[in-house]
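What you see is the complex with one protein chain gone and the rest in place.
All chains are identified by letter, namely A, B and C, in their written order; residue positions are counted from 1 within each chain.
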Amino acid sequence: METVTLTIKNQPGLFLEADSITPDAFAGKKAEEIVDLPVYVGRDEHRLGDFFEVSGRAGATPAETKIVVNGDLSRVKYIGMKMTGGEVVANGNADMYVGAWMQGGKITVNGNVDAFAGTGMKGGEILINGNAGNYLGAAYRGDWRGMAGGKIIVKGNAGSDLGTFMNGGEIIVGGDVDVHVATHAEGGKIVIKGNAKRRLGGQMVEGEIYVFGDIELMMPGFAYRKDVDIEVDGTKGLFALYEGDLGERHRKRKGQMIYGKLYQRIRA
Amino acid sequence: MAIRVNLITGRTIQQGVSMEAGKEKPAYTTACGIIELDPADFKKLGAFRNTNVRVTSNYGSVIVKAVEATQGPHPGVAYIPMGPWANMIVNPNTYSTGMPTFKGTPVEVEVAKSEPVLGSLELVRKGCRGELA
Amino acid sequence: MTKTITDVVCPFCGTLCDDLEVVVSDDGKKLLEVYNACAIGAEKFLHSQAKDRITRPRMRQEDGSWKEISYDEAADYTARMLADAKKPLMYGWSSTNCEAQSVGSEIGEAVGAVMDNTATVCHGTSLIAVQDIGIPSCTLGEVKNRADRILFWGCNPAHAHPRHMSRYSIFPRGFFTGKGHTGRKVIVVDPRVTDTARVADVHLQIEQGHDYELLDALRVAFKGEQLPDVVAGIPKAKIYEVAETLKSGRFAIIFFGMGVTQSIGKNHNIDAAIAVTRDLNEYTKAAIMPMRGHYNVTGSGQVWGWQFGFPFAVDLSRGFARYNPGETTSNDLLRRDEVDAVFVLGSDPGAHFPFSSVRKIYDLPSVAVEPHETPTTEICKVHVPVAFVGVEVGGCAYRMDNVPIETRKVVDAPEGMMTDEEFLKSVLMRVREIKGV
Partner (left out) sequence: MAEFLIKNGFVFDPILGIKGDVADIAIKDGKIVETSAVTKPKIIDAAGKTVMAGGVDIHAHVAGPKVNIGRNFRPEDKLFNCTPGHGIERMQGGFSVPTTIRTGYNYARMGYTTVMEAAMPPLYARHTHEEMRDTPILDQGAYPVFGNNWFVLEYLKNHEIENTAAYIAWLLRATKGYAVKVVNPGGTEAWAWGLNCDNVHDPVPYFDITPAQIIKGLIEANEYLGLPHSMHMHANNLGNPGNYTTTLDSFKLSEGIKPNSKFGRDQVMHHTHVQFHSYGGDSWANVESKAKEIMGYVNSHDNITIDMGQVTLDETTTMTADGPFEHHLTELNHLKWANADVELETGSGVVPYIYSPNIKVCAIQWCIGLELALLAKDPMRVFMTTDHPNAGPFIRYPRIMKWLMSQEAREQQIDAFKYKDKVIDATNLAGIDRELDLYEIAQMTRAGPAKSLGLAHMYGGLAPGLEADVAVFDFNPNESYVPDDIENAFSNARHLFKAGVQIISDHEIVSNGNKRTLWVNARVNENPQVMRDVKEKFLRYYTVTLNNYEVSGHYLPNPYVIEVDATQ
């Protein structure tokens, strides 16, 4: 795997739209070609090299390309958008749409990300070592096809609207989450190791939510079924199983109604 | 003595009429530079009707006149008609929807008898220039 | 001598009443009386006659005072500001006609602006919900002629849409509703005992900010599933009862307002309310409608819909349209310092945005096109007063149920004043000159 290193040297006046920072756009290019890739500030087109020092070279294919981005990226959008393979490491806070519509490869952010990370994600892995913003692993507006595959791990907290319209894949949040989790979900798995607020599984058709900490308020559409002994992301324990959203439509499989499942860990 | 209440904002007919008559006019301040409190909350606050109060949230602070709620009872809920006074203190968090959280901001209300309720233009102007207390 | 003009359309709220009568002087220069309007609508017509009205553009000076400038100078300043900016915000577009909105779109395209309308602080979250789940709706005449279950959720028409209840929802006698209000059951959900709640058969005094939970509970009740004892401060027996009332109607309508769009959950509250409506269509006929605020905010969403494909928060900065509330919405843009100039027309963000956003506008180059003197004009660098649409110039507007009605001119604007459309056209011309296209 070849590595390209980007180090931000000029902060944009407004925000930098850098959908070209992906292994797919870099693949087969040398540093002097990569600096010419387009980025945008408002309506102005610039070169990537106007904002970043670029060194190293990309591999022949996205899968053979690793990108390391250094510096304060909190005004840089779209890092790793639509990437299909390879690796991106962002050493700093990043703005919106990290790994949005991602299909493969891995993104590591050593910092926080703003909203819409992993929007419409189909595959690959996003590891966020800080906090994530709102709409992590959610669907784009209007789309009923949210996160379909892949894995998102957040070491810190996540914002509101986690996994909206989630259909598949996995999201693990080490800390707390804000309101609205797995709304309209029809599949997938969300693990919350900290506390949750309200509106978990609202309008949920199918899928799984695991909460290790407290839930401020349970949806009225979730009913307690039973206690179960399970292992979740390496933690074994007793969980209370709730099913819902009872107000929502549900499929039947083998004569059995399939509900969304919400497991809350029972403290010893 | 300060009380904590849950603040909501919205339209009133007086707000609408005075807005159309001119936001620079005193009638607009009379209509919107107010906080409607439930009688029970007045009691807790230990204030008379029509006393100026300071309303403070995590996001700001504003002086308005405390009046008795006309569409109550709603103990624990306070109402400031939509407008620049309410907007000094509402929760601007949009939760990435574009919409600030205009309704449901926890606020503290305390009597501020001697402080004036500013007119809308002055309030916004002074706020922008950093001239508000 | 005076003239009476009939079938006048009221340019205040989304109710868009079109049965006003206005008496004007024989020369059409003075507006004397307004009939059939609500207090707010009447005030809007009468205020146009104010003696102290500002009738010429003005620019803020270094010392804070205003200096009168010509419309040409104002158009030139506006065009330069927009052309110089990398990402200007063009906000408002709700208290104006569709004709002006269309010219605004062309300017937005030419300068790469973010176009946003007042839905962003009003029913923008409803629009998001509609994109997620759809919206079974109808025109207001369907309500008048058929509805026997009227549910007002988080809205207070007695104050915000004063003639709504008499024209469309509670009181009118329609084709299948000959008994008027006695044939209807009215339910109000509101944390306050509003004046609308006082005329209702049932008032659910909901715990503020728990709309999503209560709506979900209604859906659970429709399906006959078990509920917790109390949801959102409402005992479960009451919830089952209201669910039954709704199901047993022939035609149920839900009207909703800022109580749900602006409370926590926002789009999700509307989403759940629409889900309730969808559910009701399994049992009977049901529709749902947002109580749109400005008289033509709906039209702005329609015009942008057919021109760009999105009803608000349209980011044209990259040369093509993009849309994502939370990113391309005015308050997010201002909060995050994503825009470098602000143009306002047909709205008053200075009064109606959270102050943290207002302050950002103050710090940027800014122009306000606005007939009134407002907190926005107070903080903008240039104020361009214009004729009142629907009073001094006609043009198309869309009612809250998307029905387009052509507003009427009833009286002349003060001598020498421009309309929104005229001013925008001169800005567009200047923009094209500056850009050489």
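Note that a contact is a pair of C-beta atoms (placed from the backbone, for glycine too) under 8 Å apart; a residue touches a chain by one contact, two chains touch by 3 or more.
Not measured: the values here are computed from a predicted model.
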{"item": "For the chain not depicted, the shown chains it touches", "value": "A, C"}
{"item": "Residue of C:Glu142, C:Glu392 or C:Asp420 touching the missing chain in the full complex", "value": "C:Glu142"}
{"item": "Contact with the hidden chain (one of C:Asp116, C:Asp132 or C:Asp348)", "value": "C:Asp132"}
{"item": "Footprint left on chain A by the chain that the document does not show", "value": "140-144, 249"}
{"item": "Chain C, residues in touch with the chain not shown (by the definition above)", "value": "6-7, 9, 18-19, 98, 102, 106, 109, 127, 130-142, 144-146, 167-168, 174-176, 250-251, 278, 281, 284-285, 287, 301-303, 305-311, 316, 318-323, 396, 398, 402-406"}
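One rule holds in what follows: only the chains that are shown with their structure count from here on.
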{"item": "Pairwise touch network: line, ring, star, complete, or other", "value": "complete"}
{"item": "Among all chain pairs, the one with the most C-beta contacts", "value": "B-C"}
{"item": "Inter-centroid spacing, chain C versus chain A (mean Cα positions, whole Å)", "value": "34"}
{"item": "Centre-to-centre distance between chain B and chain A (centres being mean Cα positions), rounded to whole Å", "value": "39"}
{"item": "Computed distance of Cα centres, chain C from chain B, in Å", "value": "22"}
{"item": "Sequence positions of chain A contacting 2 or more other chains", "value": "115-116, 134-135, 179"}
{"item": "Set of chain B residues in contact with two or more other chains", "value": "95-96"}
{"item": "Touch list for chain A against partner chain C, complex", "value": "13-15, 17, 40-44, 96, 115-116, 134-135, 140-142, 144, 165, 179-180, 183-184, 198-199, 202-203, 217, 219-221, 223, 245-248"}
{"item": "In the complex, chain B residues that touch chain A", "value": "95-96"}
{"item": "Residue ranges of chain B in contact with chain C within the complex", "value": "6, 8-13, 15-17, 19-24, 59-60, 69, 71-74, 77, 79, 82-84, 87-88, 90-92, 94-104, 120-121, 123-125, 127-128"}
